[in-house]
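I have a structure I would like to understand better, so I am pasting it below and will then ask my questions one at a time.
With one protein chain removed, the remaining protein chains of the complex are shown where they sit.
Here is subunit A:
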Amino acid sequence: MVLVWLLAIPLVGSILALASGDRGAKFVAVGLSLVEIVAFIVLLAHGPVTLNAPWIPDWGVRFHLGADGLSMFLIGLTTVMTTMALFASSPAYPKSYFFWILFLEFGMVGVFESLDLMLFYVFWEVILIPIFFLLTGYTGSHGRATAMKWLIMNLVGSLFMLIGIIAVAVLHAQPFGTLTFEINQLTHVPMSAAVAPWIFASFFLAFAIKAPLWPFHGWMPDSYSEAPAPVTALLSGVMSKAGIYGFLRIMLPIFMPQMRHYQTGLLILAAIGLVYGAFMALRQKDMKMAAAYASLSHMGMMALGVFSLTEAGILGATFLMVAHGLIIGGLFVVLGFTEERTKTRDIAAMGGLNDDAPRLAVYFLFFALAALGLPGLPGFTGEYLIIQGLVAHDMVFAVIAGVVLVVAAWYMIRLFQGVMQSVRQGPKIFDLSAAQVGYIGTLALLVVLLGVWPAGITSHAAPTLYHAVHLLATKGGAAS
């Protein structure tokens, strides 16, 4: 039942935000998002849970929700980051903004909870709409074009995935006679060599665009830089995880033989994204763009973990999803603070901000260090596990990942130095207010907690992933 509450609270909250006045909308939205966190804590205390009810019986579509070791912490990430984004949003935004943010939370919680492909697809497309309007209505001069680009690229992926979903279900139905869209029942669909690559590609494209992985990241730079900082935090922190989550939740169980078959190609793709993102981050002049390309690079790292198809790699990717969500989300919020104060994003036009705003500089440094994978912070744990998995599979990719970690340190330190250190130019700025320290500090504490106690997640996630890795041995193992 708590699963339904987790969906209902943001949905009701979004409608309440729309019904309240323009002044009260932020208050209502923040309140409801805190209630949502309470609901998540109830879920955490309760442990793994599922809910399975008929939805459209004539088609075998079921309202099948679940939270297990893989999805539970992503739900938590969604609730925490939505609250952060709402705190960081200016109360001057019209109420429709808060409506869309909570509606986005509804969609993302739904994506992470769904265990039925059709239900998954419904939520998968539902998240397109709030982001489209968040990009189109409240941003700078290029908002409309950016939103169009975002929607078109994502829809290309998801519409073909719809064909893929129905094709899998139809293929499953033809020998056995009944339609079903449940992921755990579709794991042994017989696919002929003629159709399997196409169906595989339809799913892969959707997830790769959403993540985004190179070369499907065309929408990313514009969207991340055009969106208001809180929205960027949600996009990079939570929404992008849906892509990697799709690989873990859907592609590993259903397409393991194809994953095995294309493994080298997939690894190369992910590795190119990793390197490309890192070097693009290094040469950005705009601080938000630098963080955006850093995020692209990290997505490549997670994809490497998944595509290594080893237990350690997949576990590392799962952990890094949550850790990276908190870190990059926090980084974008801090960048938002900075931009709000300096009115610019050009690194060259800033510098020396730590004189005026030491607290801002501390949090900036903290999230930058976390993002570059400093040991003791959670990014390191995830990257360590992924590299361990890569070593077990293929040394070459492990070396590439290790080298990129060095580049990551370079681009993050460069960003920090450029913005915070050196000589101050321009007028004096204000430091963080007590309220801002309150919520960004809480987020930093969460990151520290995850860094010193990664087992809090990995011990829960490992049994769930055991299933996927078990499939690896039985299904794909023979093929390799």
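Some notes on this structure:
Quick note on the criterion: a contact is a pair of C-beta atoms (placed from the backbone, for glycine too) under 8 Å apart; a residue touches a chain by one contact, two chains touch by 3 or more; residues count from 1.
The criterion applied here is as follows: contacts and distances are computed from a predicted model.
Not shown: a single chain whose UniProt protein name, out of "NADH-quinone oxidoreductase subunit N", "Sarcosine oxidase subunit delta", "NitT/TauT family transport system permease protein" or "Nitrate reductase catalytic subunit", is "NADH-quinone oxidoreductase subunit N". For the chain missing from the display, the contacting residue among A:Leu162, A:Ile268 or A:Leu365 is A:Leu162, taking the whole complex into account. In the complete complex, the hidden chain is touched by one of A:Val126, A:Ala196 or A:Leu365, namely A:Val126. Residue A:Leu151 is the one among A:Val35, A:Leu151, A:Leu365 or A:Val448 that touches the chain not shown. Although one chain is hidden here, its contacts on subunit A can still be listed: residues 54-59, 96, 118, 121-123, 125-126, 128-129, 133, 136-137, 144, 147-148, 151-152, 155-156, 159-160, 162-163, 166-167, 170, 179, 198.
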